[in-house]
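Below is one structure. I have some questions about it.
Every protein chain of the complex appears in place save one, which is left out.
Chain IDs A and B follow the sequence of writing; residue 1 opens each chain.
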Amino acid sequence: MKDEAILKRTAGERVFRLISPMALIAGLALTLCWVLIFVYAPRESTLGLPQKIFYLHLPLAWWAMSGFFLTFAAGIVYLRTGKEQWDAAAAASTEVSLVFACSAVISGSIWARASWSVWWTWDARLTTALIMCFVYAGGLILRSMDMPPARRARICAVFGIVAFLDVPLVFFSARLWSYIHPPSISLEPEMKLTLAVCLAAFAPLWFCLAALRMKLDLDERRFDALRAERLSREERRSR
Amino acid sequence: MLLRLRDIARFYGRRLVFSDISLDLSRGEVLMLCGPNGAGKSTLLNIMAGLVRPSSGTVLCNGELRIGMVGHHSCVYAELSALENLRFWAGLHGLRLSDKELTGMLEHMHLAAFAHEKAGTFSRGMTQRLDLARAFTVNPDMLLLDEPASGLDEASLAVLRDETAAAAGRGAGVVLITHRPGELSFSACRVALLENKRLRLYDDFDAFRHRSSEERAC
Partner (left out) sequence: MLRAALVIARKDLRLTAGRSAGLAQAAALGLLLIFLFSLSLVPGQRMSAQGASAVFWMASAFCQVIIFGMLYGYEGGKGQKQGLLLAPIPVQSIWLGKALAGVAMLACAQALFLPASIIFLGQELGPAWKAGLVVIFICDAGIAVAGSLTGALAHGQTGKESLLSILVFPLLVPLFLGGIRVGSSAFGGSGEAIGDWLGICLAFDAVFTAAALPLFPFAYSTDE
């Protein structure tokens, strides 16, 4: 009885209890980030203020990629077990990571404007991030299509797996296409520390958003299942 | 033993189609599956074929079975000729049959005259006969027929009876769904009645007829 399975809360869902404390941690950590970025970290000599974008850009890109990896992993687990929770996890992770990836592309573009005075350049990392935005945006459209739910979940899982395998190929081909490396910046120790804190601070943020989205998704599914059950009960009674 | 079903249940959404279905099918056996519309006969047949997963219960089969199935939906490619259709399905099943053998099969089904016509031009009955020819050609271990008599004339019905009996004689297990059991009676066959979400088995056709007339009376 596949449908009833969704009604039971699994032990794994205890992870949702972490949402509130994690949100608190994320809030505090991000506040600390702002202080570090604007007060503690030294101003870079050549780029000036726009260099600070870097502290946001890198964590965004980083956690977007990690999120896409989670979509990939959740897809595999879903195909193996057929448990809807994993489909919901893949969906939530795709959505949040896509927001992160788009923010990374936009911030990267502003960075490019400030440092190379063009909005766009065929840098491998930038290109890869952009293509991934396209791919996963397609993945979201796929999710919104009208199909039998089990088929949709399966198709999205396959798509998530294939999309992630494509990442390194896109990266290498983009690098070969146009061999521009962003000048490697030598980071001051203060900068390194700021960057590390930013990287860490975005983790609870990502987790909160994804967990909330997943919880909402599961609640929606449960609501649908309960409503269907009630309708069929009423129908039986009226007969 | 060819196929063993144990405690099969199937839901569509939250609607229970049937439950507690246990059934054995042995080699050379013909099982007639009857029941009212919407009782889930086709679903049960699809579960036997492995096309639909049961919501619970187990399906065991004896090794890799070659399945010949004629379902509601025709397998015929409208833009291939009757002969090409047969050749394709035979090839897919790893059989190297000469055109003569294939034409022989078509002849059996009274389709030899149309061997080179595109199947898309066929009437419903002819398409059904071509589907049956395909199912018999692939030399199945298990023959699953979903209302095979629909659209067939008297002569084809006789061929269907003969071929089914012949397949069973070669050791194939046959399950066939029919609304009118009288139309396709076999001397030795079990009857399964799928009704009110349960399956009841009768040892032979007479027992079924006897029983069902009794039930109808009350």
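Keep in mind that, in the parts below, a contact is a pair of C-beta atoms (placed from the backbone, for glycine too) under 8 Å apart; a residue touches a chain by one contact, two chains touch by 3 or more.
Note that the coordinates shown come from a computational prediction; the quantities given were computed from them, not determined experimentally.
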item: Absent-chain contact - pick from A:Phe68, A:Phe100 or A:Phe159; value: A:Phe159
item: Among B:Leu2, B:Ile21, B:Met69 or B:Ala167, the residue in touch with the chain that has been omitted; value: B:Met69
item: For chain A, residues in touch with the removed chain; value: 79, 131, 134-135, 138-139, 141-142, 145-148, 150-151, 154-155, 157-159, 161-163, 165-166, 169-170, 172-174, 176-177
item: Chain not shown, touching residues in chain B; value: 46, 49-53, 64, 66-67, 69, 71-77, 79-80, 84, 88-89, 91-94, 118, 131, 134
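In this text, only the chains that are shown with their structure count from here on.
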item: Intercentroid distance (Cα basis), chain B paired with chain A, Å; value: 50
